[in-house]
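Input: one structure, supplied below.
Chains shown are a subset, placed as in the full complex.
So that you can tell them apart, the chains are marked A and B in the order they are listed, and the count of residues begins at 1 in each.
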């Protein structure tokens, strides 16, 4: 039947492989454990708590793996267990840390592929030594293979939870699989660590989602690879605090044909992410990701009277007092009937990792579903979770949260369990 | 064909009859004039500036009357021209007042049906003398007849732009047309002036929308009357400042399964509306209207973990320094993954009449379309414009702005010009 995607049952154990096991990854693991043990509901996770317009839970609409099926692993530049990493991240309070200790203390990251040209302001000892990036990819492929075997997992999914790499322009090396693999062998400086992970994961048949704004999966070579290897990819940059609010508020203003003269956004954050973004190279990557959303929602060309002169500025400042508890302040200059001006200020006191963690879970489960339904290449229906939704060549990204919600549910309704699909034929 | 509403062409002159010709009504008229003359685009009006998801203007999707076809009239307790009323309202700056003077100075309100039991804190001399409310309705029917004739209008539409009446519970007198008309003759104290207007307008075949939170059209007797007389009605309470923002932001939080522990809203405004709301009776009417929106969007029953304990408070304070430039401040207490708390503060420096005026235009044009398409009774597809959308018996109101947008466009797509409708058969 048209539009349907037959999907295999959600049985078996699934390796959740996380490049970057810092604040986000450890908070994600601790919260899954809390939900398994029943001492905290998985708030903020739409796969666990969400329902469609008729109130039917997503879990009843499609076959999703359960939390007990997940096995956690990953790579990090620090060799500590995820318990120590969580403690250092200072996201969880002492009581929650203690309750999660057993699981967190049992997980130790594998050594990471790291390149200080791509991430400044942090460094760590738990890194791989290699001569070529190709070799690095092979090492990662071996890691994956070992992990799946050691943990008795049928299959894996991966979500990039590492820091933001510096801004990279697409160049020759990113255009074809051949050029890319040649570049791996030649140590082409245009190939970032996140791309090496992508290469290794896709070659291992593991779907990958990218929670950071760096390219990683967003270049023709990787998209081609995903399609050739028949693996799903999705990205990029978790839509969490300020940008989440933007893609909620902007569609509302546009729906009402209210004019926007300017939108000024500033962010303060004091965690490792903030320290990394204090480097101009990484900031540019992030800024590009954050700036794109408004242009897509407020269409200047079609609505020059409303948005033609809109001035959009985005600032991020590293401000250590706040730690992981980032904060956004937005000033929106509006104009209405006869041009009279109005203003909206939005102050969002949020928590970086608390907002991101449930997205890791949702992406892991949905990517696993894509895998079971044999979907490959860019999964645009997951745009709902990203600041800068990655698309297949030629498509425009959708930024309006409510259109994204629609896209997600359209796909959810498309999944048809294999048996019933067979029966329907 | 199923779901289609054949609609007559939008030709001819249309009387726009406004009970209450104060700040909102005069700003509406001045802005229509500005758009006609071309010195200001009709910002905030979706009929004039809006388009569907594919970018097709609403004006190309259905036959709508043009601004030049509108003729303005109405009733008010002050006898001044709309120019003097606009000056007193102090919404428009001197330059805009001057530019609109010719039209505004030419419009004088008819004498109003007024009852100080229903609106405290204001009073005026331009009121009708009558023995029974039935007589008052007859006087209004005569006004309407005269206005249509004098202005050479084919047909009319009406939008209530008056103040908020005190809170009224539905009682016997509101349940049937018979009881209601009996009540008119007996001067039943449960019949508010807005209901007398409704009676007169519907008996005259004029569709009516209600921009205030008082019942007016929202009782069984009036709904039955609208259906019997084959006239459209819609209400209630223009969705403008704080509540507009609520129905934008709340659906976004719900879409992401983010928990809400509390939502505190306070409003300051200093215009006549603020003075009227300083009366506890009128405030209660408004409060009921403003409180309902969150319960509908955050479904406590289905999502007890997320919204079960939500505390929702709404305050309105009369604060004269600000005049028509009302301001809302919202504090939203959220919780996310593992229960960690976060906060959003929204400060909306808005303008009451500037936000309401384009809704008057949109409602006038859409109600006229309903009239030409022979739609009668409650027009739920106009919920997009209202804080407390009126529904037919047994239906639940939709508050999510984005679902409302969908409902509106679904109906817009249903309108089929009479000729093409005929051709399609």
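Heads up, the rule we're going with is that a contact is a pair of C-beta atoms (placed from the backbone, for glycine too) under 8 Å apart; a residue touches a chain by one contact, two chains touch by 3 or more.
Keep in mind that what you see is a predicted model, and the values were worked out from it rather than measured.
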{"item": "Copy count for the complete homomeric assembly [2 present here]", "value": "4"}
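Criterion: only the chains that are shown with their structure count from here on.
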{"item": "Separation of mean Cα positions, subunit B and subunit A [Å, integer]", "value": "42"}
{"item": "Residues on subunit A engaged by subunit B in the complex (per definition of touch)", "value": "27, 30-31, 34, 40-46, 48-51, 53, 55, 92, 96, 244-245, 247-249, 251-253, 255-259, 299, 302-303, 305-306, 335-340, 342-351, 353-355, 357-358, 384, 401-403, 405"}
